[in-house]
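For subunit A:
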Amino acid sequence: MDLKGSIPDLWKAIYNTGDLHHCFNCSTCISGCPASFGDPPLLVRNLARKVILGLEEELLNDDTPWACVSCSKCEEMCPMDVKPFEMILSIRQWQSANDETRVPPSIVEIYKRGYTQAVGVNTELRDSLGLPELMTITKNPEQLQMFREMLMKTPVVSANDYMFGG
Partner candidate 1 sequence: MATFAKLSFNKDELNKELSGFFKGILENGAVDAVLAPMAQGKKGVRLSLITSAASSGAVDPFAPVAAVSGAKIASSLTARPSGRKVAMVLRPCEIRAVVELVKLKQVNLDDVLMIGMDCLGRYENTDFAKFQEQGGTSESFLEKAQAGNTASGDFDVAGACKICEFPAAANVDLRLCAIGSGGGTVHIEAVTEKGQAALEKSGLKIGDNPSGRDEAVKKLVAVRTEAKDKKFAEFRAETNTFQALGEKLSACINCYNCRVACPVCYCKECVFVTDTFRHTGDQFMMWADKGGMLKMPNDTIFYHLTRITHMSLFCVGCGQCTSACPNDIDLMPLFRTSADKTQAKFSYQAGRSVEEEQPMAGFESDELFEVTGQAK
Partner candidate 2 sequence: MAEKKPTGTVLVAGAGISGIKAAIELAEVGYKVLLTDASTQIGGILAKLDYQFPTDHCGMCRMLPMVGREYSSQYCMRKSLFHENIEIMPFAEIQAVHGDAGNYKVDLLKRARYVDPLLCNELEECIAVCPVEVADEFNHGLTKRKAIYQAIPHNTPKLLAIDKQACTNCGECVKVCTPGAINLGAQDEMVTREVQSIILASGVKLYNTTEFEDAKSYAVSPDVVSSLAFERMMSSSGSYRDGEIKRPSDGQPAKNIAWIQCMGSRNRRQKRDYCSSICCMFALKEAVLAKEKGGPGVESTIFYMDMRTFGKGFQQYRDDAVEKHGVNLIRCRVQGVMRNPDGSLQIRYFDPETNEFVIKDYDLVVLSTGQIPYETHKKWADLLNVKLDSRGLLATEDYSKIRLAGKPGLFICGSLMGLTDVSEAMSSGIAAAGEATKFLTGIGADTVKEEEIAEPTAHERELSLVSVAICKCGEKTGANGIDYELLSAELQRYRGVGEVNVIDSMCKENGETAALDILSKTKCNRLLIGACQPFMYRQNLKNVARKAGFNSSLVEVFDLFGIARKGMTLPSNKEWTLRAAHEVKADIEKLKFKPALHVSTLPINQTALVVGGGIGGMQSALSLAARGVPVHLVEKDGQLGGYLGNNVEATVDGLAPMAMAKDMQLKVYQNKNITVHLNCEAEGTVGTLGSFESKLVYKDSDEKIYLHHGAAIMATGGHEGATSEYGLGSSNLIMTQGQLKKGLASGDIDVGGAENIVMIQCVGSRQKEGRHYCSRICCMWAIANALKIKEKNPDARVFILYRDVMTYGFYEQYYSKARTAGIIFMNYSLDNKPQMEMVEGKPVVKFMDSILNEEIELPADLLVLSTGVDPEESNSKLAKAFKVALNDDGFFAEADSKWRPIEFQQVGLYLAGTAHSPMPLKSVIMQAEAAAQKAYAYLSGREVHTSSVISKVKDALCIRCQRCVNICPYGARSYDDMEKCINVDPAACQACGMCAVECQNNAAEVTGWSDKQLLSVIDAKLMDELLLSPVE
């Protein structure tokens, strides 16, 4: 990797707070993050490093911020109070603001499956604890259809409907 094209002040454009610089890469944010189970995983720690290094290109093309499920555990546990969840939202905002045609693939997934993350994990554990199976929208085609229709009414989906398989 070459840092020649990197922008030292990029963080100001993305997440202009002193908090970010407190990050010392301890990995707390990622160790229990539900979105880190994804493929590719959301690695909050890495995003922070990319922002600090000013890797504009890489960040623009990084879809993982959109995999965040807003559980805000990272926010709660970050020892340095970097407020990683806010950083993720800021990255999304910045990505959208800097690329009008950007459609995060997660939106496509939401459209197709009804959710971005693997909600059905831990089925065995749930079962062993006597908890009922989680009802997901995928298992209810009628509601999924309604959900898609609703989404189609939003500008980002309707304007890019070619990406949503019609």
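Behind the choice of candidates: all candidates are chains of the complex that A comes from, given by their letters.
The definition used in the following text is that a residue touches a chain if its C-beta (ideal position, glycine included) is under 8 Å from a C-beta of that chain, and two chains touch if they have at least 3 such contacts; residues count from 1.
Just so we're clear, the structure is a prediction, and the values are computed from it rather than from any experiment.
Student: Quick check: counting C-beta contacts as defined, which of 1 or 2 touches subunit A in this complex?
Tutor: In this complex, among candidates 1 or 2, subunit A touches 2.
Student: Residue numbers of subunit A touching candidate 2 in their complex, please.
Tutor: Touching candidate 2 from subunit A are residues 1-3, 8, 18, 21-33, 36-37, 41, 45-46, 49-50, 52-53, 73-74, 77-81, 125, 128-129.
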